[in-house]
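So, subunit A:
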Amino acid sequence: MDLWGISYAISDILMHIVYWIFSGLLGLLPDPLGGFFDGIGLWFVSPGVIAFITMLLEALIVIIVALLNVIILIWVERKVLARIMDSRGPFYVGPLGFFQNIADGAKLFVKQIIIPKKADKFGYQIAPIIFVGSSLLILAAIPLSADFAVKDATGATIPGGILFAFAVFAIAPFSILVAGWSENNKYTLIGGMRSAAQMMSYEIPMLLTVASVFLLVGSFSFGDVVNAQQNIWFGIPLFLGLILFIACMIAEVERIPFDLPEAEAELVEGWTTEYCGMRFGFFMFTEYLRGYAGCGIATALFLGGWIGPDFLPGEIWFLIKAYIVFVVFVFIRGALPRIRTDQILDLGWKRLLPLAVLNLLIAATFKILGWF
Partner candidate 1 sequence: MESSSNRVEPVGKKELSQLVSGFERKLERELPLSIGPDLTEIAVKREGLVSARCNKESILKLARLLRDKYGFEHLSLISAVDWRDRFELVYHVRSYANYCMMEIKVPVPKDDLEVYSVTSIWKGANWHEREAYDMMGIVFKGHPDLRRILLPEDVKYFPLRKDFQLAEED
Partner candidate 2 sequence: MDMSKQIGTVMLMKSKDFLAWFDDWFGRIMKKGVIGRGIDVLLTDFWTWARVNSIYPLHFGIMCCALEMGAASASRFDAQRLGVIYRSTPRQCDLLLVNGPVSKKLRPDLRRLYDQMAEPKWVIAMGECAISGGPFWQSYSIVQGVDKFIPVDVYIPGCPVRPEAMLEGFMKLQDKIRATKKGVLTEERV
């Protein structure tokens, strides 16, 4: 990891820490049989396992940084939305209301846990775990800069990074269906099915727009896509792709114009009706987590991730762009009413899909003309 110019030593230090811990631990093991554990011990300290554990630690650090950003994003959303509505937003909790999300999270943490009697216990408890788990994985895949990322043995970002991100993105509809169904309440069943249908039907146009970027770059890893945008961001030639991606991402993350499944107005919160306490806290937090992930992927693919003039390190450029895209999400939330479910699906299939194919054609013509 190369954070603010510190050389490559950090990952060396990490490797030494890992090596020291394991060899130390192994030393403490009681060794009645004498030498019996040496084989496993040697295996533990072999380069492969060390590299794997280092990668785990790197992923952990990337996720923690991303979680900090998500908390800031929640605060940004509430403040910008309040500003659109001529009000101040959270104000008295910490400087400028900054600790409001921490207070919300902590309060939900110590709420009473209620599992409805007629709910299916297993599904009820497993759904939030899958939902949060899969969303955290996406964050691990998104690099903040060429070095601040989970890297494979050769030092480059993971070859299939973007594919992995979208694959994990698609786990959420499954967990929403399980959540909606296991609460054994007809509203949540309808809400669960609607949101699953909406998410699945919006993945196809999104993946098509992403395919147009792959067409230009030729590789699936974040590093290569961003490096290919050295001279021009993909957002400029593929401007249609950028708009389509933002629209699909809003539908994927279920924010205002497309958030009918948990619409307050008629399905009483949709599939999160019966959840309370920290499980509901997970669902609420993950909504913003997936929002951040969506903005991260949008900046990496279309706005030239960490490319920017040198007075700021790459990570900061990436975060600035991601925040700007998120503020666009918030503006859209402030300005548009909700769409009906069948109109959402109709919009997805009949309008966004042909536009995504058109975008693919534009990318193909650029490829044939040889500009990229």
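Regarding selection, all candidates are chains of the complex that A comes from, given by their letters.
Please note the rule applied: a contact is a pair of C-beta atoms (placed from the backbone, for glycine too) under 8 Å apart; a residue touches a chain by one contact, two chains touch by 3 or more; residues count from 1.
From a predicted model like this one, the values you see are computed outputs, not experimental measurements.
Asker: With subunit A shown on its own, which candidate in 1 or 2 touches it within the complex?
Answerer: Of the listed options 1 or 2, subunit A touches just 2.
Asker: Give every residue of subunit A touching candidate 2 within the complex, in rising order.
Answerer: So the residues of subunit A touching candidate 2 come out as 78, 82, 85-93, 97, 99-100, 102-107, 109-112, 114, 264, 268-269, 272-277, 280.
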